[in-house]
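Removed from the display is one protein chain of the complex; every other protein chain stays in position.
What follows is chain A.
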């Protein structure tokens, strides 16, 4: 019998397996009859990604797409639309070449534009799906909101403005609904985490500085992504605003917007709108809030005046602030979960004033999101620096000249740390001119990581104190236990250090003891249980065996381990080893941190 050729396929027989299921990128482009750039664009817009076939029929250096993915693209209306656009562009080009300017201008005024709603709906059939994928979208939009427009790179001014507007709209929604959960100031920018409809959405906003546009970046790819993201965020914002009964494309006060307080303008708009909608059924007994009045003074814009006129018409009596409370209470009862309530209350009854030098955009977003009232140094601010009711002034300068005694001057990091800890931290460490305590990431689970920084421990203690609980403090006398809050306020850092050291020691001892006991138990079982089952041995012998066991305890454990690893199948052994390696790496990292800390402490003590 002759041996078959390995890859022989009789004529007429269809392909099977990976050869039939996957095609290379160039094959896909050929099948779609479009250019590579268009193919890339479609892939980006439709969220189609290469696949990894088990067997790469065409070779290892190809990119493979699933046949069904490509077939799906082939029926895509967007592909048709892009072809149409291309044909249209040719018409314009032709008219220009013929110097038929009228025609060219006429054509240019009604250019076809692709609509992405179909693609977005297909990609995200449910709203939750869209929210789940919103991280990258928000990060990108926020990044482009601060980029400089560049004609050479085809980053248009309108695009930048649109990004800015969209990001403000998103932030305004978050502020309004108090959905912000965590903030982290990193070197790369400021990370925010919000929780919308149960989805944790994290995004990064760059610091408000001049951004550089590097050359080794393909901006057309980024702009394609941005196009999709702008549309996605627009639709998401629409839906979110719809949920809180606010008309979507919000009409903003251009003056405030010009003053770079777009977010403030927007949140005021939302406040006004949503309160209006709530107000309508019970228009008889209500009032004009403070903010609205100030708005009357500030705005000269026609639209806003009309709006205000309407508002005033609806709100006949003057009972400042009542409406706001009404609205808030109603909302609070209805839908808010525990977390939101907690967040809303964090800065309640606090009034903040921002100095010139602090990052205004971020703080204007963050403070109201946690229930604070905020103003800033500049035009359009709701209240001035001289206002007596201000409780905190956020300052980021080496020294503060004139100080009001009625308020505290703190660095902006205090705000962020308070938010992450969900308590009002003592301000001593954050006062003007001091180097603030370390700013810790709220995204890290210290327990899992295996290393708890000092300040995290401090915050934990403060949190416990705020909850009126007393954490069991080990290695500290009773008098400490009596009034932990006093002590905490006084000199918590040094104390916590001491506590921590003591605690660590205790923990280690405990662990050791436990470990020994466990081992003992095991050995007892191993050595004496069969005996005890059959013949009741005398206790003397039992103890003997214990002593004996302790001597070659290590040996026994090692033996056991080896026996088990020997009998593992190869697959599982690989996995086991990988896990072990990972753990070792983690431990090495933690050990390094500890080592550094020790070195730092040693240096400190040397100096002292």
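Basically, contacts are C-beta pairs under 8 Å (C-beta built on N, C-alpha and C of every residue); 3 or more make two chains touch, one makes a residue touch a chain; residues count from 1.
In this text, contacts and distances are computed from a predicted model.
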Problem - Chain not present in the shown complex, as UniProt names it (candidates "NADH dehydrogenase [ubiquinone] 1 beta subcomplex subunit 4", "Ribosome biogenesis protein BOP1 homolog", "thioredoxin-disulfide reductase (NADPH)" or "Tubulin delta chain") - result: "Ribosome biogenesis protein BOP1 homolog"
Fill in the blank from the handout: Where A:110, A:152, A:402 or A:607 are the choices, the one touching the absent chain is A:110
Handout entry: Omitted-chain contact residue, chosen from A:173, A:191 or A:370
Key = A:191
Handout entry: Residue of A:222, A:346, A:390 or A:459 in touch with the missing chain, whole complex considered
Key = A:222
Problem - Given A:24, A:139 or A:393, the one touching the chain that is not displayed - result: A:139
Exercise for the section: List the residues of chain A that touch the chain left out of this view. Expected result: 40, 43-44, 47, 49-52, 63-64, 66, 68-69, 72, 106, 109-110, 117, 120-128, 130, 132-133, 135-136, 139-140, 143, 147, 184-189, 191, 202, 206-207, 209-214, 216-218, 221-222, 225, 231, 234-235, 237-239, 242, 248-249, 357-359, 396-397, 411-413, 435-436, 438-441, 443-444, 449, 453-455, 525-527, 529-530, 563-568, 572-573, 575-576, 578-580, 583, 593-594, 596-597, 599-600
